[in-house]
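Quick one: this structure, given as structure tokens, is what I'll be asking you about.
All protein chains but one are shown at their positions in the complex.
Here is chain A:
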Amino acid sequence: MADEKTFRVGFIVLGLFLLALGTFLMSHDRPQVYGTFYAMGCIMVIGGVVWSMCQCYPKITFVPADSDFQGILSPKALGLLENGLAAETKSPQPPYVRLWEEAAYDQSLPDFSHIQMKVMGYREDPRPLLSAKPDQPQPGASDGGGGGPCDARGWMEAAVVIHRGSDEDEEERNLTPSRPSLQACLQGPAPLASFQDDLDVDCSEGGSPKPSPPEGEKPHCPPREPWACKCPPERFYDFALIDAPTAEDAPPEGQQRDTAPSGCWQPSQRAKKDEEKASDTGTEEPEQEEEDLYYGLPDSPGDPLPDKELGFEPDAQA
């Protein structure tokens, strides 16, 4: 963050300033004066240097696949927008909004059965969504979404599929940031093999097989456990079909695999919590929200509404 860097630099500069001032104020009959200044200056300089050095870690940069998915927008509006406003969309959102959106998307993902249905439904779609084209357009992805490796892009397609099956008030930009976590969690069988215990436990619970569409801001409980636990392994394979071309690219992306387990802990954690309250819906939602708090970030009123875009209605497009 640019602010933090100025804070670190300012801290060091202030320490140097105090050292210089202590040098000027040196008077031999009162050593405690310049001694204090020297001590404070040294502490600040050393603290600032250590703080700066701790910031050196490998930075993950995700190449955003931006300016894509133009077919979804109406061409006229898009033309106008492209001509007039392309530069205005690069407003950087603060990271906590990203995390929140990501979490909201994770929790509102539907059952795989629906996705499968939608996949079937859109085979006729002229746009070759299901081919492993690495450069599928993605709406609103200009603000730095993830998906460097092909895996992410492959999962992007899956995200598109979901998206097309939903109502008109989805928000695609909410999908974008969650792409990496999506793909991390839906990675192939191998990383998720560690979850088999949880999955078996959870899947045996049953719950409602048909996820009610998450309306409003609080997603319902059943869809939240959904894809992480409810999906029996064969569903994964169905999905893996979509991913087949990209699954072979999995080995080079060792990094992503590493993220997968860490990223996937979240749904299992949540799944466990949802387990406890699996029978309750509605009124229990707020409490669950507070428990999870979207990773410690409370809802703020100005944020866009989270989950209405993923209001899956199974009969929306028959």
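What we mean here is this: a residue touches a chain if its C-beta (ideal position, glycine included) is under 8 Å from a C-beta of that chain, and two chains touch if they have at least 3 such contacts; residues count from 1.
Here is the rule we go by: contacts and distances are computed from a predicted model.
A.B. asks: For the chain omitted from this view, which of "Chloride channel protein ClC-Kb", "NADH dehydrogenase [ubiquinone] 1 alpha subcomplex assembly factor 8", "Nitrogen permease regulator 2" or "Dynein regulatory complex subunit 3" is its UniProt protein name?
C.D. replies: When "Chloride channel protein ClC-Kb", "NADH dehydrogenase [ubiquinone] 1 alpha subcomplex assembly factor 8", "Nitrogen permease regulator 2" or "Dynein regulatory complex subunit 3" are compared with UniProt, the left-out chain turns out to be "Chloride channel protein ClC-Kb".
A.B. asks: Hey, which chain A residues sit against the chain that's not shown?
C.D. replies: For chain A, the residues touching the absent chain are 3-4, 6-7, 10, 14, 17-18, 20-21, 24-25, 27, 30, 33, 54-62, 72-74, 76-78, 80-81, 83-85, 88-89, 91, 95, 98-99, 102, 139-140, 144-146, 163, 167-173, 177, 180-181, 184, 259, 261-263, 265-266, 269, 293, 295-296, 300, 302, 304-305, 308-309, 316-317.
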